[in-house]
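Pasting a structure here, questions to come.
A single protein chain has been omitted; all remaining protein chains appear in their positions.
Entry: chain A
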Amino acid sequence: MSTVVGSGIAATDFLGAARRNRRNTVTLVVVMIGIGAVLAYLLGAVIEAGEGDPRFNPAASGVGFGFAMIMIAISLVWTLIALKAGDRIVLRLVGAREVGVDEAPQLHNVVEEMAIAAGIPKPRVAIIETDALNAFATGMSRDRAAIAVTRGLLNTLNREELQAVVGHEMGHVLNLDVRYGTAVGVFVGLIALLADGILRLGRFGRMGRGRGNDKGGGLQLVLLILLIVAAILAPLAAKLVQMAISRQREYLADATSARLTRNPLALISALEKLGASGVPFAQANRAVQHLFIVNPFRDFSAKASALMSTHPALAERIARLRNLG
């Protein structure tokens, strides 16, 4: 009964797909923290090697461990702060306007239906005035979420397709993807910041404080090269992991939509309409591109499953949905 499509999820059941996906995300987040910690460790080791202590062991640098711990701690604290601070900002960023029941009764109904199916409070409802076909969700918790759709989407999709798209966004709310995305974004930012600082320090030669006359100096040089290579590669790796997480969450939101509506065919036909539409989305902002149902900046067909994209290729998403249906 189950057939494998592409790599990753080969699921015919919603819950299994969701479980596997959550596991993938956890692994990716751990990898992300690991990248930051390794980078911080290398920096600490280089500095400790510079002290010139003959008993220094590069594999067990106390300063390195200390730096790694500090890096992890900063990551967690920063994440907490980011989670507390604004989510309404995102709505304003893309020009979404909150609408009342009188203005968009059907949209409100559909959102409420999906909230009931998910068993969570009804999110706020907003509309983006553009002919482009897109939708997105925001909100740090299930109790304070918002779902926005474009005017073009409202005009183009039928009720069932609209429901499927809202179900996808409800999936993001239900799976706390906004929180995940913010946390991961913070990691990526931190790693980039640290790497940037290291490279700058390296350029000005401040780390070569060691006298350079004993073997500690040679060891430090090796570590320094390692550190610079890591500082160049880490932000890239972090970015790759971030995009991989984003794509996993899209698959999960698709699967959640199918679970909520029990109607994967509606989502398939909605995605096909979204893919066929060539209307550009002018107001979209790169900082929030991962929150949309389809990436507002890419054409979805060609290399959309490339490593640096926030969304999987539409064809791949549709193939997995057919698997569920």
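Annotations
In this section, a residue touches a chain if its C-beta (ideal position, glycine included) is under 8 Å from a C-beta of that chain, and two chains touch if they have at least 3 such contacts; residues count from 1.
By definition in this document, contacts and distances are computed from a predicted model.
Looking at the choices "Cobalt transporter ATP-binding subunit", "cytochrome-c oxidase", "LemA family protein" or "Homeodomain-like domain-containing protein", the name in the UniProt record of the chain not drawn here is "LemA family protein". Interface note: of A:116, A:193, A:222 or A:279, the residue touching the hidden chain in the full complex is A:116.
Of the listed residues A:260, A:274 or A:291, the one in contact with the hidden chain in the full complex is A:260.
Panel shows chain A; residues 105-106, 109-110, 112-114, 116-119, 159, 163, 260, 262 of it touch the chain omitted from the view.
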